[in-house]
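Yeah, one chain of the complex is gone here, protein chain that is, but the others are all in their spots.
== chain A ==
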Amino acid sequence: MTNDSLVIGGRTFTSRLLVGTGKFSSNKAMIEAMEGSGCEIVTVALRRVDIENPEDSMLSHIDRDRYLLLPNTSGARDAEEAMRLARLARAAGCEPWVKLEVTPDPYYLLPDPIETLKAARILVKEGFTVLPYINADPVLAKHLQEAGTATVMPLGAPIGTNRGLRTRDQIRIIIEQAIVPVVVDAGLGAPSHAAEAMEMGADAVLVNTALAVSPNPGAMGAAFKKGVQAGREAFLAGLGEQSQKAQASSPLTGFLHD
């Protein structure tokens, strides 16, 4: 397992768990979750921070030598707005990495596939490492890969619902066909959900609400870390096939092969 690293946009990470920073009750709780999870990438909503101000209460708590700060465009309703935010972050000194979120619907925060693809194509050409948040749509995932995104990030369930892998069958197709890392994002509410995604072959998962709403974010972060590791190890070890019927360990016709 020593060489089992995650490579995104040419950078190598040992953790396969990404953490979001919204919804926490305090910056202290956020840091506890990050530390417990062992994550190396944290995503921050640009609309929540004063990106040009290093004294911003959230940004000042995140050790940028330890964590890759991945700005996200949460709140953007179309490609123009998302691109504007990405450029704003880069101009403020952030690395040119962006979690691309285009969610015109403020209720379920479901991603707009057309505007996401449009923004991704332009941002990639401008030199950004783009990690797009998408619905679990295998064809869209292919378009984004062709556009040059560094990952695809299909949702397991709508953001914040903690419902787990409701899009399992579609994610399975995306994983099967992917040429970039697949990061399952949104909807994972329990370490078992994360383990399941990793067992399926996802390269990483991103979790926020499950940690932020836990009474003990640090411990929940640690639990997710174990879930991700267990799922990854099971995937690499090779899971047995599932069957509807019992497979006899001593088959009745075994003598035919003797």
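Criterion: a contact is a pair of C-beta atoms (placed from the backbone, for glycine too) under 8 Å apart; a residue touches a chain by one contact, two chains touch by 3 or more; residues count from 1.
The rule is simple: contacts and distances are computed from a predicted model.
Per the UniProt record, the chain missing from the shown structure is "Thiamine biosynthesis protein ThiH", taken from the list "ABC-2 family transporter protein", "Branched-chain amino acid transport system permease protein", "Thiamine biosynthesis protein ThiH" or "4Fe-4S dicluster domain-containing protein". The residue from A:K23, A:K142, A:R166 or A:K226 that touches the chain not shown here is A:K23. When the omitted chain is restored, the residue from A:T116, A:T209 or A:Q229 that touches it is A:T209. Among A:S37, A:T129, A:N162 or A:Q229, only A:N162 touches the chain that is left out of the view.
Touching the missing chain, out of A:L46, A:A147 or A:L188, is residue A:L46. Considering the complete assembly, chain A touches the hidden chain via residues 22-27, 29, 46-50, 75-77, 80-81, 83-85, 87-88, 104-108, 160-162, 209, 212-213.
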